[in-house]
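This is the structure, below, for whatever I ask next.
Removed: one protein chain of the complex. Kept in place: all other protein chains.
Labels run A, B and C following the written order; every chain starts at residue 1.
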Amino acid sequence: MQKLTEEYLEDAIEDSKPYASSGQVNMDLPNFDETMKDLLGVTIITNEGESFSAGDHNHYIPMQSTSKIIGLMLALQDFGKDRVFQTVGMEPMGDFFNSISQLESYDTSKPFNPMINAGAIAIAALIKGKSVENRFNRYFDFLKKITNNNELQMSEEVYQAERANSARNRSLAYFMQSTGTLVTSVDDALELYFRMNSVMMCSEDFARVGAFLARGGMTSESEERLIPPHHLRTVKAIMMTSGMYNSSGHYAVEAGFPCKSGVSGSIIGAIPGRMGVGVIGPAISPKGNSTAGGALIKKLSQDLELNMFGIENT
Amino acid sequence: MQKLTEEYLEDAIEDSKPYASSGQVNMDLPNFDETMKDLLGVTIITNEGESFSAGDHNHYIPMQSTSKIIGLMLALQDFGKDRVFQTVGMEPMGDFFNSISQLESYDTSKPFNPMINAGAIAIAALIKGKSVENRFNRYFDFLKKITNNNELQMSEEVYQAERANSARNRSLAYFMQSTGTLVTSVDDALELYFRMNSVMMCSEDFARVGAFLARGGMTSESEERLIPPHHLRTVKAIMMTSGMYNSSGHYAVEAGFPCKSGVSGSIIGAIPGRMGVGVIGPAISPKGNSTAGGALIKKLSQDLELNMFGIENT
Amino acid sequence: MQKLTEEYLEDAIEDSKPYASSGQVNMDLPNFDETMKDLLGVTIITNEGESFSAGDHNHYIPMQSTSKIIGLMLALQDFGKDRVFQTVGMEPMGDFFNSISQLESYDTSKPFNPMINAGAIAIAALIKGKSVENRFNRYFDFLKKITNNNELQMSEEVYQAERANSARNRSLAYFMQSTGTLVTSVDDALELYFRMNSVMMCSEDFARVGAFLARGGMTSESEERLIPPHHLRTVKAIMMTSGMYNSSGHYAVEAGFPCKSGVSGSIIGAIPGRMGVGVIGPAISPKGNSTAGGALIKKLSQDLELNMFGIENT
Partner (left out) sequence: MQKLTEEYLEDAIEDSKPYASSGQVNMDLPNFDETMKDLLGVTIITNEGESFSAGDHNHYIPMQSTSKIIGLMLALQDFGKDRVFQTVGMEPMGDFFNSISQLESYDTSKPFNPMINAGAIAIAALIKGKSVENRFNRYFDFLKKITNNNELQMSEEVYQAERANSARNRSLAYFMQSTGTLVTSVDDALELYFRMNSVMMCSEDFARVGAFLARGGMTSESEERLIPPHHLRTVKAIMMTSGMYNSSGHYAVEAGFPCKSGVSGSIIGAIPGRMGVGVIGPAISPKGNSTAGGALIKKLSQDLELNMFGIENT
C-alpha cells in the first residue's frame, strides 16, 4: 500500500490533471471561466488529525451540491430520521439531478432522495429557525464548527447568480408545494437553499467535512460530538448510493467509499474510521462531477486501499 | 458489541419472526404455501471459518434473484469488467425489478444494472459455453465450489414453473434482442437464467456465498482464489446500491453492508473482511424482500456492528 | 333524425341528468358546492342563427379550460400558425392535463399541445399587449364580440382562487421558463391565464363560441369575419384530438365533433357548418369532464346526427 505523503499527493494530482480536458467549467457560476479548467487541489485529513494537501488546495469555490449533506445532517438533528424520511425518500435513482418527471411518476409526495435538487430543497425547508436568515445562520455556524473555520464566507455574487438562474429549481419547489411536500413557502425554501450553495470553501474545508463524517461527528480539534454518529451513518450510506449524481453506481464500484460532488467541481469523500478527502477541480462531466477530481478520487482509492468493498489491493 | 453465538442468533430469530406477518409467500413458486410463512433461518460464516446457524436453517428454497450475483461473478471472470459493463450499466434505479420502461427511456442499449431482471438476463447471455447445458454446468460447478457443497440440486419443478410463468422476462429479453443488447438467442438466455434461479439452497449455502464475497474470492476450505478479488469488490458495490430491489437505499442505510435478495425469501449478505450471512424467510414484501429476513439483517447489523458506514454502535 | 326543438332539449336534459351522480363538483372553485351537482343546462345555436336552450341555461360558471380555445384563436391571429406551433406542439397525448413529465420527456422546448395547461400558459404568454391588463382586455373584447355579450364579467373571486391555488401551474410555468419556452415572465403569463379562466359565462355564451367556430369566424349577428377561417379549422382540429383532456379519443368516437371542456363543468362543441353547442353541468369526472354534460353531448350527437365521421344515424 502506498504511504500517504504530500509528495505522493502531488504525483497523484499530476497523474489526474489530464482528465480535466474531458470536462467543462460551469460558466453559470460567477468568475468561473476557462482559466479554471486545469485547477486541481486535494486535502486529506486522517482520523488521527494529520492533514496532507497538494495542488491548488487554496483555491476557493462555492459548495454547490456538497451543501446537500450538511443540510441533511442538520435536518436529521432537528427532526430525527423518521420525520426526515417521511418527507424525502432514501432510494437512489438513475436519473438526472434536476429531474421533475420522477416527482410525478414515483410517489408524488416524495422526492427520491436528499441528494437530488428536489430532495435537498425539501430538506432545506425542514431546517428549524424563525426566519431564512436565522436558519441560514444555524447552517453556517454548524458548517464553521465542522470545518473548524470561522473565516468561511458566503459569496453574495454566487447567491445572486443562483437566484437569477433559478427557474428549474423554482419549478421543482412549486411542484412540491402542489403536492404538500414543502413545509415552508417556495421562496423561503429556495432562499435558504441558494445561500447554502453559495458558501466558498477550499479543499481543506471540504476535507474537514469528510473527516467529520469519517470520525462519526467529531472534528479533529474536539472530542465533542456535534451530532450523533448514527445520523452520519445515514448520510454516508446515502452518499454511497446517490452522492455522485447519476454516476453514483460508477463511483461505488470505482472508488468504493461515500462521496458527494457539486457542479463547482467540488468532491467530499469520507472513509469511515480512516479519513476525509476534499477535492476541487472545476472541469465537470455532463453528469456534474469533476472529471480530474473523479480520476483523483479513484486513484486515491486504489493506491491507499480505500475501497470499502475490498479487503486488499488487487 | 454483542458476541456472535448460536444462542444470540436464536434470540434474534425470535425477535424478527413477527415481521413475517407483513409479508406474503410467493405462491408462483412450486410448493410455496401459507405454511412457509413463518419459516426463518440464518447462518453466519466468519472469515475465520466459524459457522453459526439458527432457526430453519436446513430448509431449502430456490435461489431466485440471489443467482444474479453468481452470474455476474462468472461474466466478470469470463470477460472482465470493461466488457461486462458495455452490456449493462452499473447505476442503481429506484424502479421495480421487472421494469421495462427504463429499457426504453434511459439508454436503449443497456439495462440499468445487473441486479434487475433485464440486466441479469443480459449477463446470463454473456456466460461462456458451447450450449445452455454447458454454460449452466459451468455456473453450477462454480456455485458448488463457492458453497463447498457438491450436493446442490437444481429443482426441475421450479425450473418448469419459471418457464411457464415467463412472459414478462421474455418481453424484456425480446426488447433487448431488438436493441442488440442480447448476445445469444432469447431462448438460450432465458433457459440459462431460469436454471440459475432454480438451484435449491439452505441458509448455510447462502451464507457461504456471502463468506466467499467477504473473503475476496476464497472459500473457508481453501486458500485458492476462485476469482480475483477486484471482481468481487465490483459485485459487492453493486449489491450495496442495487441488491435489494427498490429498497436498496433503505438497506444501505439500515443494514449498511452489501446484500442481495430473491423473491423466494433468500438474502445473501457480505461484510467485507468479516463474515457472510445467509437468510431464508419466505414471506416477502411487495418490493420482493423477505420481511422477517430483512428485519433480522438490520438487527444483526445493529447488534454485531456490521454497518460499514458507522465506526461505533450508537 | 330528431328535429331540434326546445322540447327535445328538455327531454335530453332529463335523460342526461342521472349521469351527474357519477361526478363530483370541483370544490376548488368559489361558490361551487354540492347544491350545484344536479345543474345541467344547454344552448344550441345553428349556423342559421336560431337559438334553442333548455335546463339551467341561465346559470353562470367560470370558463376554466374552455378559455384555452379563445387564447389559441388570439395567438393564431397575432402570430400565425407557424409561429404559434414553434412554441407548442399540436399532438394529442394520453396523459393528464397538468402533467409535467411530458414537458421533460418529449421535447423540452415544447408542451404537447395548446389544450393542456402548460401549452395554454405558453400560448397566453404569446398574446400581444403592453401589459397584462392590456392583454386581458384584448382577450375580453374578443370574447365579448364572439359571444355578442357585452355584459360578460370576470369573477374577482374566481381569479383570486386561481392565484391562491396555483402551485402546479407555477411549476409548469417555471419549467417552461427554464427551457426558454415562455416568452414573458412567469407572473405575467400566469396573471393573464388566471383571468382568462375566470370569466363567467352561461350555456348561451358557451354555445356562441361554438357557433363562432362552426361559422368559420362569423358571429350570428354579423357577416364580418373576426378571424380567418383557416385559423378556426386549426382550433377545431385540435379540439377534436385534445379538447376533452385524456378522454379526447373517447369523445372523438362517441360524439364525433370538436369539443372543449373545463373543470367548472363547461363544454363548448362546434359542428362545422351546422351549429354550436354550449353545456354547463358542474359534476365532473376524475378526468375533468362534466359527466351529465358529456352524456348530453353524446346523446345530441346521436339524435341530431352530429357525428362528423358517420354518414347516417345507424
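Following the convention adopted for this analysis, a residue touches a chain if its C-beta (ideal position, glycine included) is under 8 Å from a C-beta of that chain, and two chains touch if they have at least 3 such contacts.
The shown structure was predicted, so the numbers you read here are calculated from the model rather than taken from an experiment.
Every visible chain touched by the undisplayed chain in the complete complex is listed here: B, C. Contact with the chain that does not appear here is found for just one residue of C:Lys144, C:Arg168 or C:His250, C:His250. For the options B:Phe85, B:Tyr139 or B:Phe175, the residue in contact with the chain missing from this view is B:Phe175. Within the full complex, the residue among C:Ser53, C:Ser242 or C:Ser285 touching the omitted chain is C:Ser242.
Of the listed positions C:Glu34, C:Glu91, C:Asp141 or C:Glu156, the one in contact with the omitted chain in the full complex is C:Glu91. Annotation for chain C: contacts to the undisplayed chain at residues 89-95, 102, 106, 112-113, 214-216, 228-230, 232-234, 236-238, 240-242, 246-250, 252-253, 256, 258, 272-273, 307-312, 314.
One chain of the complex is left out; on chain B, the residues touching it are 99-101, 103-105, 167-168, 170-175, 177-178, 186.
In this text, only the chains that are shown with their structure count from here on.
Think of the whole protein's Cα atoms as having one middle point; the chain whose own Cα middle lies nearest to it is A.
Centre-to-centre separation of chain A and chain C, using mean CA positions: 48 Å. Averaged C-alpha coordinates put the centre of chain B at 55 Å from the centre of chain C.
If you average the Cα atoms of chain A and of chain B, the two centres end up 31 Å apart.
Shared interface positions of chain B, defined as residues touching 2 or more other chains, are absent.
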